[in-house]
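The block underneath contains the structure these notes are about, expressed in structure tokens.
A single protein chain has been omitted; all remaining protein chains appear in their positions.
Showing subunit A:
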Amino acid sequence: MRRFSWFNLTSLTLGFAFLYLPMLILVIYSFNESKLVTVWAGFSTKWYGELMQNEAFLDAAWVTLQVGVISSTIATVLGTMAAHIMVRGGRFFGRTLFSGMIYAPLVMPEVITGLSLLLLFIGIGLDRGVLTIVLAHTTFSMCYVSVVVSSRLVSFDKSLEEAALDLGCTPFQAFRLVTLPIIMPAVISGWLLAFTLSLDDLVIASFTAGPSATTLPIKIFSSVRLGVSPEINALSTIMIGIVTVGVIGFSVISKRNIARAEADARAAERT
């Protein structure tokens, strides 16, 4: 049995303190009574109350949620299709260009993606609003989905699909009945990743959002530019809380699924 050495224990403790202390301070000081964010003046939840009264933030949160759900859903469909083409599609015209277009957005600086999409929307005369943010977010997050899904597609046995085709499935049926259930965990991870990226994005949204639609990161950014505020601390705490519960919950569920699948496999071997 391996144990922690002193050196490793120290570097891990310091490292994780560095990763978590700033967020911990943020959470603690969101319950601060005082308006001054660095002076503790007693426990209070009043900033949460004020946040709930703040129409502008609530509106922005609603827009962000809508954009997130719509864009990540379209991105998951398109990204899964793209992954399937890349892994199983064989040769087709412009394959190199296609794979380039899948990978390029992953390394493209956000300012360039945002600028180029904005210039396109202006060029074709599309009014900036929820629609343009959705289009922009779908475009970059479908590439992330496709990378996640294709790594799963590469690792699973192609003969299962071929067997389905031999047994008379149409290609679409084979995909729906055989491939999709197997790659489902990757598809869900892809959706979650796309959703998080969309909720998180400031730069691309700033370029593609118009006066009619503001997302939460844009709102937060314009407010924190002026300095630290207890209201933003409260908002951040809520967001950190949701993510923590979500990630831990998801990992517990997927661990249970893996354990169940292993138990099934063992049971199948025994019979």
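By our rule, a residue touches a chain if its C-beta (ideal position, glycine included) is under 8 Å from a C-beta of that chain, and two chains touch if they have at least 3 such contacts; residues count from 1.
Rule of thumb we're sticking to: contacts and distances are computed from a predicted model.
Chemist: Have a look at "Amino acid/amide ABC transporter membrane protein 1 (HAAT family)", "Putrescine transport system permease protein PotH", "DsrE/DsrF/DrsH-like family protein" or "Peptidase M16 inactive domain protein" and point out the UniProt protein name belonging to the hidden chain.
Modeler: This omitted chain is identified in its UniProt record as "Putrescine transport system permease protein PotH".
Chemist: Sort through A:M142, A:A186 or A:A213 and give me the one touching the missing partner chain.
Modeler: Spelled out, the listed residue whose C-beta touches the missing chain is A:M142.
Chemist: Which one touches the absent chain: A:L51, A:V87, A:I133 or A:L199?
Modeler: The missing chain is touched by A:L199.
Chemist: I need the residue numbers on subunit A that touch the omitted chain, in ascending order.
Modeler: Spelled out for subunit A, the touching residues are 1-5, 7-9, 11-12, 15-16, 18-20, 22-23, 25-26, 29, 37-38, 78-79, 81-82, 84-85, 89, 92, 94, 98, 101-102, 104-105, 107-112, 115-117, 119-120, 122-123, 135-136, 138-139, 142, 146, 171-172, 196, 199-200, 202-203, 207, 217, 220-221, 224-225, 227-228, 232-233, 236, 239-240, 243-244, 246-248, 251.
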